[in-house]
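Left out: one protein chain. Kept in place: all the others.
Chain lettering (A, B and C) follows the sequence in which the chains are written, and residue indices restart at 1 in each chain.
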Amino acid sequence: MNPGQNDIIILMVVAPLFASIIVPIVGWRAKKLCYSLTILAVLISLFSSLITAKTVMNHGPVQYYLGGWKPPWGIEFYIDHLNAFIAVVVTFISFLGVIFSKTNVENDLPNKEGAFYSLFLLLITGLLGIVLTGDMFNLFVFLEVASLSSYALIAMGEKGAMYASFRYLLIGTVGASWYMLGVGYLYIVTGSLNMANLSELLPALYQSKTILVGFAFILFGVGIKMALFPLHAWLPDAYTYAPSAVSAMVAPLMTKVMIYVVIRVIFTVFQPEFTVDMIQATSILSWFGVLAILFGGIMALSQTDFKRMLCYIIVGEIGYIVGGVGIANATALKGAIFHILNDALMMVCLFFVAGMVMYRKKGHRISDFKGIFREMPFAAIIFTVGALAVIGVPPTGGFFSKWYLLLGGIEAKHWGFVVALLISTLINVALFARVFDKGLYVHGHGSDHSSESTDHSSGTLVQKTPLSMWIPAVIVILAILLAGIFNQAILKNIVQFAVPSGL
Amino acid sequence: MGDLAKEFVTTYNYWVYIILMMIGLYAVMVKNNLVKKIIGMNIVQTAIILFFISIGAKRGATIPIIAHGHNGGEHAVHAADYINPLPHVLMLTAIVVAVATLGVALSLAIKIYQEYGTLEEDDIRTQTREE
Amino acid sequence: MKAFALIIVILCAGLLIYGTSDFPPWSDPESPASTHVSPYYIEHTIEDTSVPNIVTSVLADYRGFDTMFETIVIFTAGIACFFLLRVTKREDHESRLYHHLVTGVTLRIKEGGKLPDESEEFRRVDTEWVPYSLIIKITCRLIVPFIMLFALYVIAHGHHSPGGGFQGGVIIGAAMILFAISNDLRAAILRLSEKMATFFCSAGVFIYAGTGLLCLLLGLNFLDYGALAKILFTDPVTARSHGILAVEIGVGIAVMGVVVSIYYNLSSAGKHDEGL
Partner (left out) sequence: MTGMFGIEYRPLSAVLLPIIVAFLILLSNKRPNLRESWTLLGSVLLFLTVSSMSPIVLAEGPIQWTWFNLLPNIDFAFNVDAFGLVFATTSSSLWILVSLYSIGYMRSLKEHAQTRYYFCFALALLGAIGIALSSNLVTMFVFYEILTLSTYPLVAHEESPEAISAGHKYLAYLLGGGVFFLIGILMTYLLVGTTDFNAHGILSPALGPASKLTLQVVFFCFLLGFAKAAWMPVHSWLPSAMIAPTPVSALLHAVAVVKAGVFGVIRIVCYIYGIDLMQELGLGLALASIAAFTIVVANLYAIGQDNLKRMLAYSTINQLSFILIAVALLSPMAVAGAMLHITFHGFMKITLFLCAGAITAISGKKAISEFKGLGRAMPITMTAFLIGAFGMFGAPPLAGFISKWHVVLGAVQSGQLVFLTIILIGSILDVVYFCPVIINTFFGKMPETETLKGDLEEKVEVYSEKVERLETKRPIYYFMIIPLAITAVFSIIFCILPNTFSIYDLVQMAVKDIFGGM
């Protein structure tokens, strides 16, 4: 393949990278320009990821040698269907997140636009790097780029965010260190850091205790970062107090990208015969998934704060995906990978709603949602779509990924997972019914029933939510619906091939 | 028992780093003062750096700078003569990461001190709970 | 909590020690780590990059992409510290000390009091001010240039001896910090302003990434310094060597900027007036 042909791949990472360098300097002179530059960079990234995905769909996996060095010695980007898909998800959600961030930054972080957008772009760069790289240690570096920027971004939220972010930093650093330790254990017995190379070298060493421990620590480390129960303790605080633009972006993406890493490690670096058959890591993982689903659901029920409730829903959703990965048959894995897309979309949607309510009502407790169907009918529609997707009502995308997860669970006779999924569906109904009730029923018993007039006041308020908030929200609900309606197109063209061949 | 002794002799330096790392981990989890936690975190990172560096060691080899610099073509270079450079490179990165994390952690600690007036974790917890 | 933590720690330690039992013996030349990938670097560094310091060639070339993001990590930390700490709105709720140079009197301005004009006669001093030892001040001022000179050597000579961009950058940064400590923060900021430091951060990273991009524009892969041969009019191997030098300089500038910027923010809690 001629070297210039795949240059577009590297743009995905380099565009936000260059923008992040330039933005702080530009911020001194023209604050407005930061926003446009950021959008431009992410847009380039988005296009690049789409083109890459198309290339992968047409020609199979693509490699990009950085510095022109061949893999075991140099670093490569290795893009197959799995990470092409995740990269599109990441760039797409980031694009929406950046558009959404405008008002939040202007209002809450005056004079720091440059630094904010720079960190935002670095976060995107880091996440994309994690997704694209084919080198275990390079992944760690990207992980740190993404983590450091997310610590800083989260810390600039409401009161309490500092401490939450600090805890996240401690736990996250330990997690990243464990990941690095695990990589070290693999390195000491194989001498390689390249994923593809490792997967060739490892089968000979599957009996080694070192490999086992290395694998375990990689999983622990990544487990912390993706907040898999019981390593999730940092997540609710961090994402609850973060600025709404940040949580709308970090919450859906960070955990999903880490799940991608898990899939990579379990099915590419190690082969299914090791992880699934020899040490049964996946079946253990699937039970953690079950626990996460149940725990996330129950904890979410007891929250009075909307964002915190969403955080526990995320914990549960991670359980869905991890469970699907753990079941480790093609159907469930298809569902899990597809759910990464759906979950990212619906979480970004709900966090957008939280941001809009925060913007209008200066709070994100469930009680702040009182009457939103009248006052902010637009946000209410978005909320409804997001909620339906989380519950898994067709024709939203959430239903179809759940369908595959359930189908896979039944095929594998993993009844615990199936039951947990179904219970969690019901819990989600209860969760959103609460918010829904608050938003929809404002009259209550005994209040005046002649309130036909209040129906009329809703029109003028719509304009108050700025354009930069509702454009991404509209895009995201359309995406949720389209992901559902065209799920076959997505599954047949890309997700299906993302499933490792060994299953 | 003999096995254990032999194992200890061949891998004792790894054991040392493990102990060091566990000290750090314990500090992160148990210490009440945030700065002590940060120190614990740094100990964990340093321990891992030690671990990687010891991977690079090679008996009978010297530092990875090729003697007689540019005349390398005339002198055959034997891999056995130089220690493994890769872990050193990796650890340069890891050190930088550790420093960066430390910087951010300290900034956060300063902000927390400004917000709560203390760096003791239980004080912060009581303050958050009272709200 | 303590017991719980202890249990976790012991479990982890047990697991890790269990893992060491299949390690190759320490410093064994036949261990996989020493025989699989690394020999290639040792044996090919001269013919590939013409850099005898293998660590440098691996760092800046073979795994140059890693290192670029390492620089980005440090850049991120700099921006993050600025983002977290920098106080952009002046809150004049603290008392200040001013030194009247003509009379030698030290004035204390109470909270909210009127501040003296910006003139040569008054100089602000730290509230917890102790008169500097002249010896320290002068000595530091004398050695700072030499430290910086040494740093340049470290950066430039990274090809042949231990050293390189990170080390050199840190040394320059340390020299600035030494200056700031021995005088005061404002004096340091007068010489290297905050914006300048930030500019150095960006510029350094830009040099690194820009070199990579240049290679891309010249028709080879990102960071493939061999492409620079076309504009340097040399053979690709020498071009690689020069490319490595370019990125090392970039790293040095970036690290220096970040170290100084982090110091400014941390030592004054983002106010940039009174430091350590």
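As a working rule, a contact is a pair of C-beta atoms (placed from the backbone, for glycine too) under 8 Å apart; a residue touches a chain by one contact, two chains touch by 3 or more.
Just so you know, these numbers come straight off a predicted model, no measurement behind them.
S.K.: Using the touch definition given at the top, which of the shown chains does the missing chain touch?
M.R.: Displayed chains contacted by the hidden chain, ordered by label: A.
S.K.: Of the residues listed, A:I25, A:V429 or A:V474, which one is in contact with the missing chain?
M.R.: Candidates A:I25, A:V429 or A:V474; residue touching the omitted chain: A:V429.
S.K.: Touching the hidden chain in the complete assembly: which of A:G160, A:P394, A:G416 or A:P466 does that?
M.R.: Considering all chains, including the one not shown, the answer is A:P394.
S.K.: What residues on chain A make contact with the chain left out of this view?
M.R.: Here the touching residues of chain A are 373, 388, 391, 393-395, 400, 403, 406-407, 410-411, 418, 422, 425-426, 429-430, 433, 437, 440-446, 449-452, 455-456, 458-459, 485-488.
Heads up, the rule we're going with is that only the chains that are shown with their structure count from here on.
S.K.: By the document's touch definition, which label belongs to this structure's chain graph: line, ring, star, complete, or other?
M.R.: Basically all the chains touch each other, so complete.
S.K.: Would you kindly tell me how far, in whole Å, the mean C-alpha position of chain B lies from that of chain A?
M.R.: Here the centre of chain B sits 29 Å away from the centre of chain A.
S.K.: Starting from the mean Cα coordinates of chain B and chain C, work out the distance between those two points in Å.
M.R.: Roughly 18 Å separates the two chain centres.
S.K.: Any idea how many Å lie between the Cα centroids of chain A and chain C?
M.R.: The answer is 32 Å.
S.K.: By the touch rule stated above, which residues of chain B touch at least two different other chains?
M.R.: In chain B, 21, 25, 55, 86-87, 90, 93, 97, 100-101, 104, 108, 111 touch at least two other chains.
S.K.: Give the residues of chain A touching no fewer than two other chains, as numbers and ranges.
M.R.: Within chain A, the residues that touch at least two other chains are 137, 141, 144, 148, 151-152, 155, 181, 187-188, 193.
S.K.: Under the definition above, what is the set of chain C residues touching chain A in their complex?
M.R.: For chain C paired with chain A, touching residues are 15-16, 18-24, 31-38, 40-41, 61-66, 69-70, 72-73, 75-77, 79-80, 82-84, 86, 88-89, 195, 198-199, 201-202, 205-206, 209, 212-213, 216, 219-226.
S.K.: Which bits of chain B are touching chain C when the two form their complex?
M.R.: Its residues touching chain C are 7, 10-15, 18-19, 21-22, 25-26, 29-30, 54-61, 63-67, 69-70, 72-73, 77-90, 92-93, 96-97, 99-101, 103-104, 106-108, 110-111, 114.
S.K.: Taking the touch rule as given, give the residues of chain A at its contact with chain C in the complex, in rising order.
M.R.: Within the complex, chain A contacts chain C at residues 3-4, 7, 10, 14, 17-18, 21-22, 24-25, 28, 64-69, 72-75, 110-112, 115-116, 118-119, 122, 125, 129, 135, 137-138, 141-142, 144-145, 148-149, 151-153, 155-156, 181, 185, 187-193, 201, 208-214, 216-217.
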